[in-house]
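This part shows chain A:
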Amino acid sequence: MSGAPAIVILSLLQLLLLLASAPLISGIIAKTKARFQHRQGAGILQPYFDLAKLLRKEVLVSPVASWVFRSTPYLVFASTLVIALLVPTVVVPVPLDWVGDIITVIYLFALGRFFVALAGLDTGSAFGGLGASREMSIASIIEPAMMLAIFTAAVTAGSTNLSVIVATLSSTPASMLNPAHLLAFSGLFIVTMAETGRVPVDNPDTHLELTMIHEAMILEYSGRYLAFIEWSSQMKLAIFLALLSNMFFPLGMATTLAPWALCVGCAAFFAKVIVLAAIVAVVESTNAKLRLFRVPELLMVAFILSLLALILYFIVGA
Partner candidate 1 sequence: MDPTNLQTVGLLIDILAAAILVTAFLVVSSRSLVFYIRLFALQSFFLGAVALLVVLGYGETHILIAAVLTIAIKAIAIPVVLSRVIERIHVRKEVDFSINIPASLLLCGGMVILADSVAHSILGAQRADAPAVSRVLSVSIAMMLIGLFIMTTRKKAITQIVGLLTMENGVFLSGLSITYGMPLIVEVGIFFDILVAVLILGVFIFRINKTFESISIDSLRGLRE
Partner candidate 2 sequence: MSAILFALLLGLPVTGTLLCAVFHTRRVLETITVICAGLTFLSALWLVTTVTQSGALNPGQGWLYADGLSAYVAAIVTGSALVVALYSTGYLRRQVRRRHVDGGQLWLYYLLLNAFLFTMMVVLLSNNLGVLWIGSEATTLATAFLVAFYERESSIEAAWKYVIICSVGIALALFGIILTYFSALHVVPASGNALNWSSLMLVAGGLDPGVLKLAFIFVLVGFGTKAGLAPMHTWKPDAYGEAPAPISALMAAGLVNVALYSLIRFYILVNKAVGGSFAPTLFIIFGLVSMGVAVPFILIQRDFKRLLAYSSVEHVGIIVFALGLGTPLAYFGALLHLLNNAIAKTLLFLTASNVRMAYNSKIMRKVTGAIKVIPVSATFLIAGVFAITGWPPFGVFVSEFAIVSAGFAGGNVVPTVFFIGFIAAIFAGFIYYTSRMVFGEPHPGVKGGDAVTLSLLLLGLLLTALLVLGVFVPPPLQQCIETALTVLKG
């Protein structure tokens, strides 16, 4: 794929795709969870309406808040957009893969998290501080597990460049079922649940002091600030699902610019992401939220699964 125009168009398309589909994915998960609970639940398009409503609403800012509080939503949104440009979704190789590799992605997420935690502290409310401290302690355990899971995928491909990882894997389809890969996938899946604040690590629907983590940090946000932060969280989930599906099962991705290939790529992307979203919903519905001090145990399992993947990979070398 050559030519600056092609790159720009493809990147914009990818960005718009993720931007537009993220609320839908969250909606699907919420609907599935509702059905599990024998409720009708809101429609799958509800998040769009929520975002629209929030954008129209008035913003209330605590008098003690500083520029950190006001700029965080934009910072987080911006960093998430950058990540959205870097991850493989429909086409491989990713148009902008020379800008950043998987480590850049991890650090961009960390950047966003850092600022949200600061914003939580910035308002001077107890909930904010509580959420920030919990989030940071969990993050310190998530990071190693995530790194290891991703490194396993990178090691098998011999590079941390996302396009190379995807390309290497799609060239040898049989290695997708390699036990090392499956283990790394499981490890990264658990990390996804933790990083995006889903049950059993954090309940995204709760506002009880005892159980909030992510929600506590953003409790003070309203109006368009909240809209951007919510959207960023939804995109984060979508991006993680995209990473999970394409780093480990890169089936059906477009390798040329032919319209037919692009359509197939799109369809494949949606299919994989929706399947994963359904799995997320099932896992959320069938597990209870862990007590806070048990979360390290769960993440240690993820770490070990990735470690096992790495060990198995080195045992065989394939």
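Definition applied: a residue touches a chain if its C-beta (ideal position, glycine included) is under 8 Å from a C-beta of that chain, and two chains touch if they have at least 3 such contacts; residues count from 1.
Inclusion criterion for the candidates: all candidates are chains of the complex that A comes from, given by their letters.
For clarity, every value in this text was computed on a predicted model and none was experimentally measured.
Engineer: In the complex, what candidate makes contact with chain A, out of 1 or 2?
Structural biologist: Candidate 1 is the one in contact with chain A.
Engineer: Considering the complex alone, what residue numbers of chain A touch candidate 1?
Structural biologist: Residue positions touching the partner: 174, 177-180, 182-183, 186, 296-298, 300-301, 303-305, 307-308, 311-312, 315-318.
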